[in-house]
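I'd like to ask you about the structure that follows.
Shown here: the complex without one of its protein chains, the others still in place.
Moving on, here comes chain A:
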Amino acid sequence: MANVSEANEKYEVSGKSEKRQMQKEVKRKARSRWRKAVMKNWQLYVLLSPVILYFLVFHYFPLYGLQIAFKDFIASKGILGSPWVGFKHFERFFDSYYFWRLIKNTIGIGVFTLVVSFPVPIILALLLNEVKSLKYKKFVQTVIYAPHFLSTVVVVGMLLLFLKTDGMINQIIKLFGGTPIDFISEPSWFKSLYVFSDVWQTMGWSSIIYIAALAAVDPAQHEAAMIDGASRLQRIFHINIPAIMPTIVILFILNAGSVMAVGFEKVYLMQNDLNMSTSDVISTFVYRSGILEAQYSFSAAVGLFNSLINFIMLIMVNQIAKKVNETSLW
């Protein structure tokens, strides 16, 4: 009996090793084939190498450096050598008196921008699509795309020049017998100025993508609807809008996902000591406490908190869109 089982075992062992050998052989062949394919295109990898190096250094290394959010960063000890402190910086941020102010302003500006800046380009594209005269259409497009090429500094500079107490807007107000308003330093005006100047600058450019989507609508659909007596408005609502719905949803997900990612550049330029109560957002706070006051760990923690929220928002909006509309990013 013992012999039999021993023999069995031996057989099994030899079977296993045979199998293993075969697997090895297959793997070796696959690997050599792979190596051959790589070698054949080695030049392509040479081309890619500076790009990969760039991303490693300037994008992946900062990700590694993000650990200072959980440490007390001391420059002389470096990122690795600095002591761990857990969630200390996060707690300090959550407990600080400006926490709710920052959250409120960031969400407020983000939602206001989404509600106003998002629909305007869609409406603009739908209306431009109804213009028959190509010359007129081209003219309007040329005009409304132009502000896209102005820099943030220029747009904010123009805003300040026009909105001064003796600026162009207040001249008009005076002309109609009103009293001049100090737009720039009045905190309650900040959000509106931010959002409507944003609409002014971006509506034309953002409409391009919808105009392109509308150009792809099959004219036969419109002809059929016209024969059935549908008016222009009816055709817009029942043909054009459904046709560009997937584009709208995708862009809505992207925009809604970045509601908390209010950009630094324009807010910072429009900020002054007087409107701080409504204009201070997370990104400008990170700049002030991080770069100007050199509280590296603390502001890295605030930045990390903000990007985590952005990411969660993106996923949530995407999930909702998937359920409601069956269109989603992934």
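The rule is short, and it goes like this: a contact is a pair of C-beta atoms (placed from the backbone, for glycine too) under 8 Å apart; a residue touches a chain by one contact, two chains touch by 3 or more; residues count from 1.
We take it that contacts and distances are computed from a predicted model.
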Item checked: Listed names "Carbohydrate ABC transporter permease", "Probable oxaloacetate decarboxylase gamma chain", "Pyruvate dehydrogenase E1 component subunit alpha" or "Aspartate carbamoyltransferase", matching UniProt entry of the absent chain -> "Carbohydrate ABC transporter permease"
Checklist line | Option touching the unshown chain, where A:142, A:185, A:277 or A:319 are the choices | finding: A:142
Next item on the list: Based on the whole complex, identify which of A:113, A:240 or A:299 touches the chain you can't see.
Entry: A:299
Check: Please identify, in ascending order, the residues of chain A that touch the omitted chain?
Finding: 34, 37-38, 40-41, 43-45, 47-48, 50-52, 54-55, 57-66, 68, 73, 79, 124, 127-128, 130-132, 136, 139-140, 142-147, 149-154, 156-158, 160-162, 166, 168, 171, 174-175, 200, 204-205, 208-209, 212, 226, 231-233, 247, 250, 264-265, 269, 283, 286-287, 290-291, 296, 299-300, 303-304, 306-307, 311, 314
